[in-house]
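One structure is given below, encoded as structure tokens.
Note that one protein chain is taken out, while the other chains of the complex remain in position.
Every chain is named by a letter (A and B) in the order it is written, and numbering of its residues begins at 1.
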Amino acid sequence: MNPQNYLYLAALLFTLGASGVLLRRNAIVVFMCIELMLNAANLALVTFSRMHGNLDGQIMAFFVMVVAAAEVVVGLAIIVMVYRSRHSASVDDASLMKL
Amino acid sequence: MSTLTTLAAETSTSTGEAVQFWILAPLAVLGGLGTLLLRRAVHSALCLAGTMVLLALFYLANGAYFLGVVQIVVYTGAVMMLFLFVLMLVGVSAADSFKETLAGQRWLAAACGLGLGLLLIAGIGQASTGSFTGLAEANGGGNVEGLASLLFTRYVVAFEVTGVLLTIAALGATLLTHRERVERNKTQREQAEERVRSGVQLPPLPAPGVYARHNGVDIPGLLPDGTPSELTVNPTLRGRGQVREVHGQALADLAALEQRTSAYQGRPSPAGPAPRGTALGGAAAPGDGAVSTDAEEARK
Partner (left out) sequence: MESLIGLLVAAPLLGAAVLLLGGRRLDRAGHWFGLAMAAVSFVLAVALFFDLLDRAGEERTLHQHLFSWVPVADFRADVAFQLDQLSMTFVLLITGVGTLIHLYSVGYMEHDERRRRFFGYLNLFLGAMLLLVLADNYLLLYVGWEGVGLASFLLIGFWQHKPSAATAAKKAFVVNRVGDVGLSIAILLMFTTFGSFAFAEVLPNADSASEGTLTGIGLMLLLAACGKSAQVPLQSWLGDAMEGPTPVSALIHAATMVTAGVYLVVRSGAVFDAAPDAQTVVVVVGAVTLLFGAVVGCAKDDIKKALAGSTMSQIGYMMLAAGLGPIGYVFAIMHLVTHGFFKAGLFLGAGSVMHGMNDEVDMRRYGGLRTYMPVTFVTFGLAYLAIIGFPYLSGFFSKDEIIYAGFSKGGTEGWILGGVMLLGAALTAYYMTRIMLMTFFGEKRWQPDANGHEPHPHESPLTMTVPMMVLAGGAVAAGFVFDAGESFVHWLEPVTGLEHGDSPVSHGQVSIAATAVMVLGVAGAWFQYGRRPVPVVAPTGSLLTRAARRDLLQDDFNHAAFVQTGSYLTRGLVYLDHKLVDGVVNGTAASFGGLSGRLRRIQNGFARSYAVSMFGGAAVLVAVTLLMRAV
């Protein structure tokens, strides 16, 4: 088997995550889908690392994890705030930018 | 560990890894689909956690031992727990409606997703080489040591910056969820005054049935003029239509009974409605009745 299959898997998972972001209204699930996309990217990075024979890809994946952790912390805090004030976690409810 | 190192060092994957991939990859895709399609957020979270564990296995298979462990510890352990924690906070039982509210959103999203996926796959297919280097050499001094030497030499600045980023994120989260108290606590006296001013019923509500000579909670108490007081009956009973009326015929029966009792006991008969008035007035403090009427009028 060629490690490229991992890349196909990563593409598939990334697409699933993207579709989730577009389709789900619950902000928490949207967040989870974003995590899925990040993880797919990480898988791709790890696979690249293996294919090219150096560790830089893994370093990148590591940084992605760190950043994702920070993002989750802030994002969830925002969701909690929004939920407190609106009693809803639906992304469609926060549509004040429309006419 | 050494086996895995050997496997990763090969220029083509072993059969074992292929078997592992073909078993786990569909499961990972299923996990992703579950995240996307399950109505309850908790189920989505569990599916995602499963996918992440599978991904950790893939990392390990790809020779990224450190990342594999971190994936399990940080993602599955910490991040997903954080998700679940917030889910509990927000309400775990609520199921999302899948009815699409935005016109065309679903089709557009499907088109985008499919298009992006196809393009990515096409791009990967186009860039395929058929051979790969493997990590045997890079992982020669150990995966963690290799990562560390890179992280603390070439990527040290980025590493420091991510540290700062994490600190700031922690601060930000604290700040976002923290509520500053801008005024001092109210004293007990102030609370009491506020309650009186708000005009709600302060003393206990009048008891039901007492003045109508019935103790049942479904009988309204009568006011001094003989009309039933709504305050005396639980609103729930009224809402169900289970309140028994005591005025009208019931009052007449009562008066007759009272007269018979008087005649039987040889006491002088009270004439007209006055005895009822005294009977009621004697039992109820006038103030209570006044409060009730006031409250009723206020409600009207």
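The rule we apply is simple: a residue touches a chain if its C-beta (ideal position, glycine included) is under 8 Å from a C-beta of that chain, and two chains touch if they have at least 3 such contacts.
Given the structure is predicted, the values throughout are model-derived calculations rather than measurements.
When the full complex is taken into account, the listed residue touching the unshown chain is B:122, out of B:122, B:156 or B:202. Residue B:102 is the one among B:23, B:73 or B:102 that touches the chain not shown. Interface residues of subunit A with the unshown chain, by the touch rule above, are 18, 21-23, 25, 91-92, 94-99.
For subunit B, the residues in touch with the chain missing from this view are 102, 105, 108-109, 112-113, 115-116, 119-120, 122-123, 126.
Here is the rule we go by: only the chains that are shown with their structure count from here on.
Annotation: 24 Å between the Cα-based centres of subunit A and subunit B. Of all the residues in subunit B, the ones that touch subunit A in their complex are 8, 12-13, 17-18, 21, 25, 28-29, 32-33, 35-36, 41, 44-45, 48, 51-52, 55, 58-59, 62-64, 66-67, 70-71, 74-75, 78-79, 82-83, 86-87, 89-90, 96-97, 100-102, 105-106, 108-110, 112-114, 116-117, 120-121, 124, 128-130, 132-139, 143, 146-147, 150-151, 155, 158-159, 162, 165-166, 168-170, 172-173, 176-177. By the touch criterion stated above, subunit A contacts subunit B in their complex at residues 1-9, 11-20, 22-26, 28-29, 31-33, 35-36, 39, 42-43, 46-47, 49-56, 58-59, 61-63, 65-74, 76-81, 83, 89, 92.
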